[in-house]
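A protein chain is absent from this complex, but the other protein chains hold their places.
Now for subunit A:
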Amino acid sequence: MIPAAFEYVAPASVEEALAALAEHGDDAKIIAGGQSLLPVLRMRLNAPEWVIDLGRIDSLRGVRDGGDHLAIGAMTTHHDVGQDPLVHEHALLVSKAITHLADAQVRHRGTFGGALAHADPAGDLGAPALALDATFVVQGPGGTREVAAADFFVDLFETAISDDEILVEVCLPKRAGWGASYEKFVRIAHQWPIVAVAATVRMEGDTIAEARIGLTNMGSTPVRARATEQMLAGQPATEEGVAAAAALAADGTTPPSDLNGDADYRRHLATVLTRRAVLAAAGRS
């Protein structure tokens, strides 16, 4: 497992990184935690001539309180995001998802921004980011721009980040007091989800005032279970009511078929897991 030879730079600022990216263009790849890129290089599925490491750019690391939102630096590791008290308080769904993400070694290396930029439809962070209406801050030669979660995920491994841009920050609107649950379905512990459901709800007494649900691996990008969300809004959090809404979760999805299950099975799983996730988020299980 030896990658092809490449040149390596580790710039100290985003500007320098952007300059390196501009200079080498198509021949360059950005490396964050390397947990997705390194296997690709080692298996020689890809052989960039330049690898630009964001690891020395301190400004890309950490969770910041931005007033009405949290700003998570792209290079913050899964571990650090998962342990962060602000994230726990204002974006519980992300904390929950991270406890299921890979294993401890990977969580200490892999980054929040890297995982989202990688845009694996089976990645555990896309659905929570989508459900929480995250805003992605990307920086390019012409400055920064913001991309809404709904526009960020374009296709399998494809995002709205252009070749000459870097994802610098992900902003999550604060949602203190929301219940959350991430139901991840796997065959063995250290696996990517076959299907997962990210659900977060705001309760008013016994009633679900608002529900936000993202589905993992139910298409080439993370998807929202809009029909379910709408049906849940204003409903009491009963087993039957939630089950009826969850039955709509897979509507309109185009899940893949692979070793772990075909599309039909995934659609079925999505409804079961949605019911469980919503009930758990509502504190009903």
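Heads up, the rule we're going with is that a residue touches a chain if its C-beta (ideal position, glycine included) is under 8 Å from a C-beta of that chain, and two chains touch if they have at least 3 such contacts; residues count from 1.
Basically, contacts and distances are computed from a predicted model.
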* Asked: From the names "Branched-chain amino acid ABC transporter permease", "Carbon monoxide dehydrogenase large chain", "Lipoprotein" or "ATP-dependent DNA helicase RecQ", which one matches the UniProt record for the unseen chain?
  -> "Carbon monoxide dehydrogenase large chain"
* To do: Return the single residue from A:T144, A:S162, A:Q230 or A:S257 that touches the missing chain.
  => A:S257
* Structure fact -> Among listed residues A:A47, A:V154 or A:A176, the absent chain is touched only by A:A47
* Structure fact -> Hidden partner sits against subunit A at residues 1-2, 4-5, 26-29, 36, 39-40, 43-49, 118, 120, 122, 156-157, 163, 185, 187-192, 194, 256-262, 265, 268-269, 272-273
